[in-house]
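Accompanying notes for the structure given below.
The other protein chains are all here in position, but one chain of the complex has been omitted.
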Amino acid sequence: MTVIEKNVCCTPSEMSSEAFTLGPLQLGPPCCDPEPHIQIKNLSLSYADKTALSGVSLDIYRGCITALIGPSGCGKTSFLSSLNRLTDMIAGCKIKGEILVDSVNVHAANTDVQALRRRIGMIFQKPNPFPLSIRRNLEMPLKEHGIRDRYVLSHRVEKALTDVGLWDEVKDRLDSPALALSGGQQQRLCIARALVLEPEILLMDEPCSALDPLSSAVVEDLIKSLRGRYTVVIVTHNLAQARRIANYAGFFWMQERTGTLIEFGRCQQIFEAPAHQLTAAYVSGARG
Amino acid sequence: MSRSRTDQPLISVLAISAVIAAAILLLILLFLLRESWPVLNKVGILRFFTDDGWYPLEARFGLAPMLWATLAVGIGAVLVATPLGLAATLFTRFYAPRWLALPFQRMVALLAGIPSVVFGLWGLTVLVPFIAAFEPPGASLLAGILILTIMILPTIALTADAALAAVPEHYLRGSAALGFSRATTILGVLLPAAKAGITGGILLAAARALGETMAVLMVAGNVVQTPTSLFDPIRTLTANIALEMAYATGDHRASLFVSGLMLMGLVLVLAMSASRLGGGRLHG
Partner (left out) sequence: MDNSHQAYGQLMAWKRDHLMTLFIWLAALMVAGAFLWLLGDLLVHGATHLSWSFLVDAPENAGRAGGIGSIIVSTLLILTVAMLAAVPLGLATAVLLTEFISATSRFGRLIGMSLDVLAGVPSIVFGLFGNVFFSVYLGLGFSILSGGLTLACMALPIFINTAEAGLRAVPDEWRAGAAALGLSRGAALLHILIPAAAPALTAALLLGVGRAMAETAALIFTSGYVDRMPSSLMDSGRALSVHIYDLSMNVAGGDANAYASALILIVLLMIINGIAQSLSEKLLQRRIITA
């Protein structure tokens, strides 16, 4: 498939894929010609005693970066976790509404959760490499998903590390502990660990907030380069960052003690011509 | 919580193991009951308290003297060990010079790790002759109390230490701000604040004292009688089981299981109230 010329959200220069080995851009129809990848319909989410999120409906478009912004505690992380059913790990967490990934209902009883999570990678706020060697961090998930061939394994490990720009930094010490890496390297390793499974969707929960400014910039560039290849949903408190990297933005806010989606639209529109006055106030720094 | 299909066999294995682990207690109770049933059925539980002596071969099953002895040695040890154990904790926390505090605490922890048979050996060869020099025969209630005291003192000290550590820092600062002396701070503020945990630890230590077998068996003389003085030799319920199990048969054997049940009841009541008070878990 060829790179689509009429893409205006992602300039072709940003999409140069020379550094990439995961293949040419395939997923991305232009962000301006959106095709829904994840459809969320009237989603409500509650914990044992409180409702964290209610009445959220939006489409997340294939190949685009969607940023979720808003103040802390308004349900953005809960929303993100419901997309790959990580909410299952929280006792007493209940979900109403529908989440469809390629028209398959995520929260249906018969969904194969492990296969689903293989398609939807997730990056956490705090880098969480496992207490294993760098190589084992990447190989172990592959092996658990049935890939045993040693040549394939080492090839995929190298690809993933190259894609996150870590290969040159660590190729001589693949067998040293992952926890010995710096914070920024650890986060890039975690992204590589998600990429190594060749997912379609990446969920990122404030991936730069625990990093120093330099590492943060490196990781941000990395995320930007994922555009077009993966469908990325990123929660961030850094409005400037959202503005720099996202094609679409959704603004969450607390209303009547529950988080809800106030406005969703093209990134440029949300930041420059917000329709809702809460959004306008928030992006201009007046509230939150 | 999600249980994907691949995890189901694992969960089954884990659940079966947990049920087995939990069932051990039930199994113990069942088998104790099963073994004591013949004699319980024949003579009834009451005669174990009312019979005038322990002559199981003549069908006289009076456990009362040994029950009294058990209580006497247990309560005696708790009474001695409580002030000493609390003092040991307060010493490491507030009174010891800095260089001494840690070694002292390590020493108490070490004391907790010495097996009861070693205490028994030492009691038998050192403490008993020592007491006998003043008041023969030496092997006595007093020897039992002293040995048990050393054994349960670390339990009291270590649980009290945990309870004191949990007292919020601002209590101490508040007390210091009021210009209270050290003794007032400890007696008036700290100990009351840590009361529940300390009491729990004492009950735990009492349970340990009542359930202890070897050390008491080795130093207390093992004469079946209701103790009337500190220097009387005594026999506890636990020692009785250990001494007679080897040759007991029939009703005699069954009556030993009755005393086991009794002992377990006694200890469990104490242990349960200890854990209710939040004086730490029973183990660890």
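Going by the order they are written in, the chains are A and B; count residues from 1 in each one.
Note that a contact is a pair of C-beta atoms (placed from the backbone, for glycine too) under 8 Å apart; a residue touches a chain by one contact, two chains touch by 3 or more.
Treat the numbers as computed from the prediction; the structure is a model and nothing was measured.
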Candidates B:Ser140, B:Thr199, B:Thr238 or B:Ser255 - the one touching the absent chain: B:Thr238
Residue among A:Gln114, A:Ser154, A:Gln255 or A:Gln269 that touches the chain left out of view: A:Gln114
Touching the absent chain when the full complex is considered, from B:Leu84, B:Ala132, B:Leu172 or B:Ala196: B:Leu84
Where the missing chain touches subunit A, by residue: 84, 86, 89, 91, 113-118, 121-122, 124, 126, 128, 130-132, 140-141, 144-145, 179, 190, 193-194, 197, 203
Residues in subunit B touching the chain absent from view: 1, 4, 6-7, 10-11, 13-15, 17-18, 20-28, 31-32, 34-35, 83-84, 87-88, 90-91, 94-96, 104, 107-108, 110-111, 113-122, 124-126, 150, 153, 181-184, 186-187, 207, 210-214, 217-218, 238, 241-242, 245-246, 256-257, 260, 263-264, 267-268, 270-272, 275, 281-284
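Operating definition for what follows: only the chains that are shown with their structure count from here on.
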Subunit A and subunit B, separation of their C-alpha mean positions in angstrom: 57
